[in-house]
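Missing here: one protein chain of the complex. Every other protein chain is in place.
Letters are used for the chains, namely A and B, taken in the order the chains are written, and counting of residues starts over at 1 for each.
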Amino acid sequence: MPFLEIRDVSKKFGEKTALKNISLSVSRGEVLAIAGPPGSGKTTLLKIVAGLISPTSGRIYLNGIDITDVPPHIRGFSMVFETPPVYPDRTGYENIAFPLKLKNLPEAEVRRKVYEIADLLGIRHVLNRKPSTFSGGEYQRVALARALVTNPAVLLLDEPLRNLDAKIREYMAVWLKQLQSKIGITAIYSTHDPLEALTIGTRVAVMLSGEVMQLGEPLAVLNNPVNLDVDDYVSIPALNIFKGTAKAFGGKLVINIDKISIEKDVGRGLQFEEREVMATIRPSDVSIVKTYQPGTLSGKTELIQYLGANALATVKLNYITIRVIVPKTVQVSEGDSVYVVLDPRNMRVYDAQSKQRIDL
Amino acid sequence: MKRAKVRVVNITKRFGDLVAVNDVSFEVYEGEIFTLLGPSGCGKTTTLRVISGLEKPDSGKVYIGDSDVTALPPQLRNVCLVFQEYAVFPHMSVYDNIAFGLKVRKVPKEELSKRVRELAEVLELTDRLNTKASKLGISEQQRIALARCMAVEPEVLLLDEPLTFADAKVREKMRRELKKIQRELGATMIYVTHDQLEAMMLSDRIAVMNRGRLLQVGSPIEIYDNPQNLFVARFIGSPTINTIEGTLVEERGRFLIKRDEVVVDVSEFMSSYHDVESLLGKDIVIGIRPEDVYLDVKGPIEGVAEVIEVSGERLAIHVKISKELVLKALVPVHEAVAEREKVRLSFNLEKLHVFDKVTEEKVALRRVKQ
Partner (left out) sequence: MKSHGTRILLSALKYIAIGVFVLWVLIPVAWVISLAFKPYAEWRVSYFIPKNFTWNNFVVLFKSEAFVGIMGATAIVEPVTKPLVNSLAVTSFSTIIAVMIGFFTAYGASRYNTPGPFGLFFTLLTRMLPPATFVTPIMVYYSNLRLLDTHFGLIMLYSAVTVTYGIWILKGFIDAIPIEWEEAAMLEGATPIKTLFKVVLPIARPGLVVAGLFIFLLTWTELLFALVLTNVYAVTLPVHISKYVGAVGQLYGPQAALALIGSVIPIAIGYAIQKHLVTGFTFGMVRG
């Protein structure tokens, strides 16, 4: 039996459907990451789990008990919001102690618990300070301490790193993951950033326009997206998507993109007539060489953008533009003539209408 | 497109006791994208505002083209600033937004219409000219803001974190668009951001700032490959560079970095340099980028995979070596290991960076000629 179960939850705001038949379960000690672009319904779902919003239909179970109608202050969940609940008129200590004081715990116990959690999160030095003196990272950690101090059954994190500087965000994501493996809390973590979700989640649910498109372990989602939208969403830098046609016969899949024809080996069972498709390939799965080799496509680099260990090149082929990850060992500059190597094995093919994968 | 170089000479700006910008000098070449990069509060925005004329420096000079503009108010400097937010007037159409600056300057109607349409063409807004700005997405709004700025033909475009409020996916796309537009127009652009990846992807040259000081100026590759101090090394690059603090010792002809129970053999690296002896016994910090650390079954260092961080198209494996030391190795997705798995690591010793622990400056070593 799953620890927390979201069963068939839908939510409508007036005419607008925010969530459509969401079913997810979380086991004890697991972090379920919900990844989706802004407006995909992540916050609504988290608020439904917290009890702040009631679903239009569907139920929420905790340990098999239906808690859908239990008011939020009895559920015993905690939530960290994008605008973290750290009250500006109180010190760090008072903020963290706030939920304990609501429960009328004795002062000594409140003190002990606040210091314990502050030490765990490394924020003892901000306990006597007002939030206006906190740095972004401290702010988030105080919010987290406050959420954790009550020892909640489930911790809900709604884009907790959204407002932080890029460098601190990167650090905090790893820090959160380490913290989680130390304390083993059950959590649902929402983020718009697919990489953050893949890093933090034990499992990842990709949510697009109110629906869970794919649920699985991080690398499974990254490597085997079920449809075009998921593929497009999880790929950073942006996915190369080409419109074309394809047909499959005798263990071969022939993809035609403008004047380019690519053959991919597939199972003998796969067979279909020529149809409109979307073919995709990640920039990291394409490479370029500087001298002509058979099977390469000639083009011209339009743009070079450095990433650090490597660079992202935008290459103009005859009719299409393709983005390529280039290792630093290959030296190219803008305006160079280059040859693009497309490995058909790395291409994924989706039906143009249904967007479902068809090359498997 | 008019364009000019910009020169900032010994700028200092204080707010009360706080020295926001401390003796900063640099030069921005004609037609390049120059980025001021640093963490919150490093003085990058203040520097940009000094260039724009919105702030007056306490000392120092600003030159645009060849003329000293330090005493000029913003409207006479021929620069344009795109802000983090409120960059467009939501109640106006795209056309009126772009035309705004021209109307203020009483440009004749014919010329105004022509210029707006030209810019809309470049920024791919032509079919949106009659739409209300509030109906468009962030990416389009930023393009409108840019077009509005460019309409008045500034010699320098200043951009203050214009992508802050966009989400990760949109930002990545916008960086590409922005750079393409700049290439097409050949404008001089000064860009401010706290996001090192944004700076790397967008810029021709980057100036890294911290606590009001300018630490290093260079192309993205220079800054990444050859950081002049520890701050720059740590700030640039994602995942962050690995650092090992310790003392350099020589034992039985091998150079070792020792700290508590961790011993890293750096003989291969050190032997290609002169004057290594001068470092012996000194506290140093070794930096090595995660892509120069490999998972290697025969590697000399053993640890436990702790966190698998998905970083772009690769994975950063955080390997716990000792209580104090975690090293990251950047590996392709297909080389993934499980969490809590024991792994061994080796380094590309060619790529070590050596910093003085106290001054945090790079230690200059002379390479042995081969």
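Assume a contact is a pair of C-beta atoms (placed from the backbone, for glycine too) under 8 Å apart; a residue touches a chain by one contact, two chains touch by 3 or more.
Small disclaimer: the values here were computed from a predicted structure and weren't measured.
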Option touching the unshown chain, where B:3, B:77, B:115 or B:194 are the choices: B:194
Which of A:14, A:64 or A:88 contacts the chain that the document leaves out: A:88
Of A:131, A:194, A:237 or A:344, the one touching the omitted chain in the full complex: A:131
Residue of A:11, A:75 or A:192 in touch with the missing chain, whole complex considered: A:75
Touching residues on chain A - with respect to the absent chain: 47, 50-52, 72-75, 77-85, 87-90, 98-99, 102-103, 130-136, 139, 146-147, 150, 163, 165
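Please note the rule applied: only the chains that are shown with their structure count from here on.
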Averaged-CA centre spacing for the pair chain B and chain A, given as whole angstrom: 24
Contact footprint of chain B on chain A as seen in their complex: 37-38, 135-136, 165-168, 170-171, 173-174, 177-178, 181, 192-195, 198-199, 218-219, 222-223, 233, 236-238, 282-284, 302-303, 305-309, 312, 314, 325, 328, 334
Touching residues (chain side chain B, partner chain A) in the complex: 39-40, 167-169, 172-173, 175-176, 179-180, 183, 194-198, 200-202, 220-221, 224, 235-240, 289-291, 306-314, 318, 330, 333, 336, 339
